[in-house]
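Every protein chain of the complex appears in place save one, which is left out.
Our next item is chain A:
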C-alpha cells in the first residue's frame, strides 16, 4: 500500500477538543463525539478513578500484592474499551485493569493476578480481552496474530493493542507494527505516553519528534492526541477503529498523558521527578475537564452525578468484598493446566505434594489433639 507522507505523519499538535478547564477548542481534524457518548465516557471515568483509588487502598491493607495504578490516565483506559464492539478484542498491559473492567470483566476477576491467586482470573473468550501482559510489548504481536486470523477467515474483528512509552523501545513493538502494516491488519496500537518507564523519562526511550512519528516508518498513520481529553481520545479511537474495520489497516495512536502515581506502590517516585511537575498534571485531570464541559453543555445534572457516584461506590464495594474474603487457592491447580492432559511426571509430582499435604494435615490434627489434652489436664 502506498501512502502520501502527509497522510501518515501526526499533526503538529495533539488532537484536542477541550482545554484544561473543559472549554471547547477549535479542533477541526475530527468530529466531536456526540454528547450521549461523552456522558457514557464520564460515567466510565468516575468508575475508573474509584477503581484506582480502591485498589491502591487495598494494597495498603495488604489485600492486593501490588497495583500499578492508571490514576490520571483514565481517559485512555476508557477510550480503549468504549469504541470496541462485543466481537472485538482488547490486548491490555498490567496497568490496564480499568480498561479490562471496561470490557465487562467482573472487577474481582480482574484482580486475581494482583491478589496472587492465579496468573489471570477471567475467561478471555467471554469478554474479548487477552490476559493482561506483563512482559512489555509482547502482547502487541499477539494482537497482530489475532487480527491476522480474523482476516484469513474474512471476519471484521478489530483489535486494540495497548502499551506504554517504554514498550515502544522493545523489539516486539517494532515487529508487531511492521507485521500489522505489511499484512494490513485491523489493529489499533494505543500507546499511553505517560512520560515514564518506572523512573526513566521519555527522552531516554526515543530521539524521535514523537512516538506517533514512528508510524510512517511502517507505512501506517500516526496520530497524537491529548491523553487527558476523553472527547479527543474517543474521536481518534473511533476513527482508527472504523478505518481498521473497513479494511484500511492499522493505526498508531500516541496519547499524551501522565502517570500521577508512582510506578507501583513499591516505587518511590520522589527520587526521579519534581512534585511541581506532578501538580501540573494533576491540574490537567481528565475527569474535571470532561465534567466541566458536560456541565456547561447542561448534560450532567446533579441527579446524574449522584447516580454515577453511587455506581462507582458499588464497584468499589464489589472490589472490597471480593478481596476481603479469604481465598485459599488449590495447590493441585499447579498441575492442572500445564498441558491439556497431565503427564505421568506431573501425576507423580502432584502425588508427592498431595502426600506431603496429607501428612501435614495429620500432624496438625495430632498437635491440636495434644494441645486439647494438655489443656484438659
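Keep in mind that, in the parts below, contacts are C-beta pairs under 8 Å (C-beta built on N, C-alpha and C of every residue); 3 or more make two chains touch, one makes a residue touch a chain; residues count from 1.
Operating definition for what follows: contacts and distances are computed from a predicted model.
J.: Leaving aside the chains you can see, what is the UniProt protein name of the one that's missing? Options: "Thiazole synthase", "MoxR family ATPase", "3-methyl-2-oxobutanoate dehydrogenase (2-methylpropanoyl-transferring)" or "Sulfur-oxidizing protein SoxY".
T.: "3-methyl-2-oxobutanoate dehydrogenase (2-methylpropanoyl-transferring)"
J.: Touching the left-out chain: which of A:172, A:229, A:254 or A:285?
T.: Of all options in A:172, A:229, A:254 or A:285, contact with the hidden chain holds for A:172.
J.: Pick from A:149, A:246, A:296 or A:366: which residue touches the chain that isn't shown?
T.: A:149
J.: On chain A, what residues meet the omitted chain?
T.: 118-120, 123-125, 130-131, 135, 138, 140-150, 152-153, 171-172, 175-176, 178-179, 182, 333, 336-340, 343-345
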